[in-house]
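All protein chains but one are shown in place.
Chain nomenclature is as follows: A, B and C, assigned in order of appearance, with residue numbering initiated at 1 for each chain independently.
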Amino acid sequence: MKQVLSIILLILPLLSISQDMDRRIEFPDIPGYKTLKCDFHIHTVFSDGSVWPNIRVEEALRDGLDAISLTEHLEYQPHGDDIPHPDRNRSYEIAIQEAKAYDLMIVHGAEITRDLPPGHANAIFIEDANKLNISDPLEAYREAKRQGAFVFWNHPNWIAQQKNGMATLTDMHRQLIEEDLLHGIEVVNDITYSEEALSIALEQDLTIMGTSDIHGLVDWQFELANGGHRPISLVFAEERSIASIKEALEARRVVAWFNQQLIGHEEVLKPLLLASLRFGEATYEGPSSVANVTLTNNSDADLQLRNTGAFGLHKHTDIFIVAAHSTKQLQIKTEDQRESFTMEFEVLNATTGPKEHPTLAFEVVVDL
Amino acid sequence: MKQVLSIILLILPLLSISQDMDRRIEFPDIPGYKTLKCDFHIHTVFSDGSVWPNIRVEEALRDGLDAISLTEHLEYQPHGDDIPHPDRNRSYEIAIQEAKAYDLMIVHGAEITRDLPPGHANAIFIEDANKLNISDPLEAYREAKRQGAFVFWNHPNWIAQQKNGMATLTDMHRQLIEEDLLHGIEVVNDITYSEEALSIALEQDLTIMGTSDIHGLVDWQFELANGGHRPISLVFAEERSIASIKEALEARRVVAWFNQQLIGHEEVLKPLLLASLRFGEATYEGPSSVANVTLTNNSDADLQLRNTGAFGLHKHTDIFIVAAHSTKQLQIKTEDQRESFTMEFEVLNATTGPKEHPTLAFEVVVDL
Amino acid sequence: MKQVLSIILLILPLLSISQDMDRRIEFPDIPGYKTLKCDFHIHTVFSDGSVWPNIRVEEALRDGLDAISLTEHLEYQPHGDDIPHPDRNRSYEIAIQEAKAYDLMIVHGAEITRDLPPGHANAIFIEDANKLNISDPLEAYREAKRQGAFVFWNHPNWIAQQKNGMATLTDMHRQLIEEDLLHGIEVVNDITYSEEALSIALEQDLTIMGTSDIHGLVDWQFELANGGHRPISLVFAEERSIASIKEALEARRVVAWFNQQLIGHEEVLKPLLLASLRFGEATYEGPSSVANVTLTNNSDADLQLRNTGAFGLHKHTDIFIVAAHSTKQLQIKTEDQRESFTMEFEVLNATTGPKEHPTLAFEVVVDL
Partner (left out) sequence: MKQVLSIILLILPLLSISQDMDRRIEFPDIPGYKTLKCDFHIHTVFSDGSVWPNIRVEEALRDGLDAISLTEHLEYQPHGDDIPHPDRNRSYEIAIQEAKAYDLMIVHGAEITRDLPPGHANAIFIEDANKLNISDPLEAYREAKRQGAFVFWNHPNWIAQQKNGMATLTDMHRQLIEEDLLHGIEVVNDITYSEEALSIALEQDLTIMGTSDIHGLVDWQFELANGGHRPISLVFAEERSIASIKEALEARRVVAWFNQQLIGHEEVLKPLLLASLRFGEATYEGPSSVANVTLTNNSDADLQLRNTGAFGLHKHTDIFIVAAHSTKQLQIKTEDQRESFTMEFEVLNATTGPKEHPTLAFEVVVDL
């Protein structure tokens, strides 16, 4: 490790901000799209968070994010005695200044904060947060639409609003969806996951969102020192721009990355997994029909695989883990020597529906 | 961690041999039985291994084992030019001397080393290894039986003998089993696992064995520095004695512990898992019906669980890991407040048959 | 480590706030005094810091501190557009509320922020920060004195005010000291150390202070993830109370703990080192005159020792390190077997004056 650490130490001073290479979130691009790392639910002292916007920018840079949105509560201002200003765009403006020197996109957003229904929702890609701060909830959503916002339902599983923790669609939500006022739903919020929200996303064809909803410090809330990571939305965008992110969100090309789990519509989650895992060329040793091959995982997820194919493994049961950013040596009992063969895996910590995990097939070529 | 490290540093000098607390293998006892950690397939310079028997004793002490057997090849003596003696009991005798000062049981054993069939087999609990060193394989097994040995088939998946790596029962093996000359089979040997051997064990009612078959150094072969462990047999014995271990092996009360996987007959693997996992008392906060409860894993295995019960989790998908020797906080959506409820998990990295994983049910009591 | 980790995991939920045991700063008490861990130079959003006061309270709890003071700049208010209130006590009041549930003392303080001379100074144990916010610097110090404050000169080595980085006493400082308006000086501020400030402290008999002067996050600024720690003042107080801390500061019983270095007046630094290091009872093996003995370090400092005594070491040169919270085995060549003998060490990473390191003598008793 010595050389490696010294390389890191040499690189670090070159970075304009002291960044932990260790904690940067990394997933590969998928065919046709860049994989952008985004957190669209964040608070600062300008609503009920505990830090100034500059800390949010630095956290994002340390996490290797591409885009964030500071989504202050429009209606809930517990620091109002100390920060009495009425301008709900202030947090965004400061973040824009702080991020100027870096390659981090700041998306203008706000949290419409109401009782359930409709509960809380984030409107992002807005123009003026102040105009959303109006009493009738439906009117607030309509104003968001007028501004061209993408709107998603926050923590529909929030115990404070939903005693049983089970997201439930109401008539008001149906109306919002019908009027094209609600486009996504948080399946992942902070340290929670909602299977019911996932069902709603699938039924109603909503975008699956994962957000940190961070109020305190990312490092502490998600135990980064113990290998944790903040939940984010992996957005599959045509290019690295705010417009492209918006188009991707509207097209539902998002996977939530949460606590070593990937959750998303199968159409994007399967390509992401296929881009994350790569087989090398297999070989046979002598007359043996047990093929040797490497399986590389170039994602941040420790992928938990279940071998569902025809051929068994010589060194593993049907259940094994390919650790993040590592290469595993597999030995596959192919029964006889073949020019190629198919491997099939269920990815257990990837979720495309309630208790549903995608299955991937790989054609492995043999170097005979 | 400071206090903790200093405690360890204070404890260490008290041990008669410098032992890594870190690497000691630990699993809980199960109802009625002690869980003994045993490795019954080991080589030294007295056959084709690379170390003197004292190193095997110290490795075992460092790994926290209860019993080992040095099972030298009777017929294969590549160091014969340098170590020409004919006494096949020598390695056992040295180990007995080396282990005298410690609480480590040395089981007398030897490896009957033949072409397939019958392949290699270990005879343990023998009296005189020299008497097994006879040319007719069947007669060697019969002599082992006369000595009261427990005999198991070694690495039936060994590519050098079985080109496709798939253990296959032959007529000779059927005969050995019929004559009560073969009692167990290695489902795990060194860094390999054999699903086919597991099928044979289940069909023929053989004891499932896991062994290291170590020739070099345990630390290197099983990458202990990277969190690895040597494969062993967890033996469920009435007491901590060689006689009890023998009785347990004959009664098939063994689970193989291999590369973070537990493999065994359901009758013993389920009790081991139930002893390894323990729910605390659950509570509800206020009117919420989401129960908070701890789930503690007091085993060395990072248990990979799949929630198969009626109630969903608030902070996890149906797939999650309870790390070895840790406590996890679970939040369970019990729909309404209950006095108790049932949780059900499939343990994915426990295996009771080809691609079969046991399911456990737990009754969780609520402190209302 | 397994048992140890599980113990920690069981303890953690009992703590009212999730605290890293790992990062808690720990030094032993010294004869007659408790060793209190204090940071008296801290900023929040109420001057030019980046966090709300609650984060400062949690950081202090995680660091295991006994007392902190939020010392906002009276005159420098870069967030004034957003936080326009005129009350300079506000930050203190919020911290008092936040700390109520914990065993953390909040000392009322403020930073008098002027050009050099006199530069910046912290007044702590004040009654009303607003009253210090007056234009004439001398009058501000006099008001601090009226309130009974302890006042110390901040970062006299600050490059922004002192181009060569070398603290220099001016006539104004001499006057302040003469009028008993200035009582201490930061020898350690943030990530800097000032040998010149140490000289001034010794010449003028000022209290030696070490402070974090934290504006961002303690975790990042002092690289806690890489084993760093925030600089603090170890205050040797008769009891654990604000009044006792004040008395100790006035009596100059302080050691600065900075980047694995301890800096202080010899009268308190030597007792701290003597309390930190403890020899066990020595033994001789057989006729050998090489004594075996343990040397335990129960402080957070990796103590760098130089053996300056008459007897050499069998396993070390004259230079060795006793790591924090660890026990080292020493073998001492005592020339012949003795009932007791004296060991003498210079502690290289303890500093009592410019390039001066204290020497400790220990009488080691032999168990013959």
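In the analysis below, a residue touches a chain if its C-beta (ideal position, glycine included) is under 8 Å from a C-beta of that chain, and two chains touch if they have at least 3 such contacts.
Predicted, not measured: the structure shown is a model, and the values here were computed from it.
**Student:** Just to verify: which one of B:52, B:102 or B:279 makes contact with the chain not shown?
**Tutor:** That would be B:52, which touches the missing chain.
**Student:** Residues of subunit C in contact with the chain that isn't shown?
**Tutor:** 157, 159, 163-166, 191-196, 259, 261, 263, 285, 287-290, 304, 306, 312-319, 321, 331, 333, 335-336, 348-349, 351, 354-355, 357
**Student:** If you put the missing chain back, which residues of subunit B would it touch?
**Tutor:** 18, 20, 45-46, 49-52, 54-55, 58, 79, 81-85, 90, 216-217, 219-220, 224-225
We adopt the following convention: only the chains that are shown with their structure count from here on.
**Student:** Compute the centre of every chain as the mean of its C-alpha atoms, then state which one is farthest from the centre of subunit C.
**Tutor:** Most remote chain from subunit C, centroid-wise, comes out as B.
**Student:** If you average the CA atoms of subunit B and of subunit C, how far apart do the two points sit, in angstrom?
**Tutor:** The separation of the two C-alpha centroids amounts to 51 Å.
**Student:** Roughly how many whole angstrom separate the Cα centroids of subunit A and subunit B?
**Tutor:** About 39 Å separates the centre of subunit A from that of subunit B.
**Student:** Can you tell me which residues of subunit C touch two or more of the remaining chains?
**Tutor:** Subunit C, residues with two or more chain partners: not present.
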